[in-house]
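Shown here: the complex without one of its protein chains, the others still in place.
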Amino acid sequence: MRLTEHPILNFQERRGKKVTIYFEGQPIEAYEGETIVMALHAAGIRVLAHTFQKDRPRGLFCAIGKCASCLMTVNGIPNVRTCITLVEDGMQITKQKAKPKLPTTAKPPKWKDPEKIDADIVIIGGGPAGLMAAIYASDAGAKVALLDENPMLGGQLVKQTHKFFGKREQFAGVRGVKIADILEEEVKKRENIKVFLETSAIALLQEDDTKLVVGVRKNKELVEFRGKAVIVATGAMERMIPFENNDLPGIYGAGAIQTLMNTYGVKPGDRVLIIGAGNVGLILAYQLIQAGVEVKAIVEALPKIGGYFVHAAKVRRLGVPILTRHTILRAEGKEKVERAIVAQIDENWKPIPGTEKVFEVDVIALAVGLRPSIELLHQVGCQIKYAPELGGHVVIRDKRLETTIKGIFVAGDSAGIEEATTAMLEGKIAGIAAALSAGIASPEWLKEIEKAQKELDEFRSGPFGRKVLKGLEKVVVE
Amino acid sequence: MINLDKIDPEKTFICGCDVTLKDILDVLDEGITDLEIIKRLTRVGMGFCQGRYCIVTAAQVISAKTGKDMKEIKLPTSRIPIKPVKIKVIANE
Partner (left out) sequence: MSEVTIIGGGITGVALAYELAKRGYEVTVLERRFIGSGSTFRCGTGIRQQFGDEANIQVMKRSVELWKKYSEDFGFPFTQSGYLFLLYSEEEIEDFKNNIKLQNKFGVPTRLITPEEAKEIVPLLNIEDVLAASWNPTDGKADPFKATMAFAREAKELGAKIYEYTEVKDIVVENGEIKGVKTNKGFFSTGTVVNATNAWAKLINAMAEVPITIPIEPYKHQAIITQPMKSGQINPMVISFKHRDAYLTQTAHGGIVGGVGLEEHGYDLTPTYEFLKEVTKQFIQIIPALKDLRILRVWAGFYAKTPDSNPAIGRINEIDEYYIVAGFSGHGFMMAPVVAEGVADLITKGKTNLPFWWYDPYRFERGELRSKAIQMG
């Protein structure tokens, strides 16, 4: 179902031209600019595939092209990530039923060398960190190539309907979606930034003094991006937790639900149970209610709520119970979620018998934390360290966000889970630092780095920054 | 922290590619506790998501069952291509 009314967002205005796609031969209404899975979901199609070995149904999970839950056959091509592939009029979409059988008559393809793009700085990820990095690197004089595997810029900002905290220059009081628009405009204004959407980085390599990022554009073209420096701003991934039937369609990462309703105006379901009472879980509850979806409860394993008090208070006022010291034991349902069973847990996280509660829901939202997307950095050989305060495994870097490999920088959630505000500040620092390291920026830009570092310190000085600072102590080196 | 109690390990999935909690627990029961080996015997982390969503959960199960600290469990190396890439894309057909 599509959302027609929303207190903040106007989808009517945002939706593109109406087109028709076909699911298993049946026509479905879709809009240009939306991804396949969003159109399917709007038409009530939750089951996208069945697994090869155990025939388990699969539905959307991450919505950002990182998990493998949404693979379908599109126009005859198997294994297409339908959550990051845009609809096209007449597209034929089918479920994958079995491992592929290859044709025996195929001819060897012609070999062609890939397209080559040269820049001073290659930035991977067009979220808050990557966008700010691009803007500042460009202002410092660098030629920038900015890649993102999604069909639009903004990263997670495009789904954030709440107003930001902080200072005025950090967009306080502005909603995330609006910030994304502002940053995108700024990027577009700059001629020395070239943006490559629907482009996945598949390798980060060192070639003497240059860095090579191998990208795949629109699933079909190989592109080689070369630069003197690279900034990895690839964001984060949702965590999974073990419980029975945790693979059923209808169990979504919190971010996927935000993508559904806030980016594409698709109602994720009717009744939702949220797992995790950190800021993501709390904000999600509020946004769901805004979109007219019932939130049955928020379940939190810790003895107290992890998110900001203001968010929790708002959610409670709206009548959503927050069950601390509870965990989910199982999801039930045939092809998709029909209910969830939770139980209270003791100090050792063991479920207490007799405390089970049943929630009749069709969506279970997992907001149990994020972990940094470090795959490229890990692959190229940056040193990794485990810092649970930052969401798990992160790279070691210095104060200017340069990793243990010279010329490779990190910024935003891929450097450690924080907030969009800190991601933007880190992006600014990394952008300038990369331009300095490439020998392009003049030394005056150091002042801008210092300024951003000071703002970061201020932002992290609150009670919620304490945990982050503890994590940073482990991974930031001189 | 994760809870592994009061759930049926055969119906609890660690990896979207049909690897269950039971598959992991069975290998642990044999006395094999190394994530690198568990990965290869159960195939957790070897599928299309390339370990993004399952390898850390598997590490948490090992940690919960063996008492090994998460920081002692090394993540298996991330290898090129970090997103599955079609052979014909590399050939630029």
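As written, the chains take the letters A and B, and residue 1 is the first residue of each chain.
We adopt the following convention: a contact is a pair of C-beta atoms (placed from the backbone, for glycine too) under 8 Å apart; a residue touches a chain by one contact, two chains touch by 3 or more.
Keep in mind that what you see is a predicted model, and the values were worked out from it rather than measured.
Novice: Using the touch definition given at the top, which of the shown chains does the missing chain touch?
Specialist: Answer for the hidden chain's contacts among shown chains: A, B.
Novice: Decide which residue listed in B:Leu28, B:Ala64 or B:Val85 touches the omitted chain of the complex.
Specialist: The missing chain is touched by B:Val85.
Novice: For the chain left off this view, which of B:Thr12, B:Gln50 or B:Ser63 is in contact with it?
Specialist: Hidden-chain contact among the options goes to B:Gln50.
Novice: Which residue numbers on chain B touch the omitted chain?
Specialist: So the residues of chain B touching the missing chain come out as 30, 32, 34, 36-37, 40-41, 43, 46-48, 50, 79-81, 84-88, 90-91, 93.
Novice: Which chain A residues touch the hidden chain?
Specialist: Residues 52, 77-79, 98-104, 106-109, 111, 203, 205, 212, 214, 381 of chain A touch the chain absent from view.
Operating definition for what follows: only the chains that are shown with their structure count from here on.
Novice: List the centre-to-centre spacing of chain A and chain B in whole Å, with centres computed as mean CA coordinates.
Specialist: 21
Novice: Can you name the residues of chain A that touch chain B in the complex?
Specialist: Of all residues in chain A, those touching chain B are 51-54, 56, 58, 61-62, 66-69, 71, 79, 109-114, 149, 200-203, 205, 214, 216, 219-222, 237-247, 301, 327, 329-330, 343, 345, 349-351, 353, 371, 373-376, 378-379, 384, 386, 388, 392-393.
Novice: Going by the contact rule set out above, which residues of chain B touch chain A in the complex?
Specialist: 1-8, 11-14, 16-18, 21, 47-50, 52-54, 56-57, 61, 70-71, 75, 77-86, 88-93
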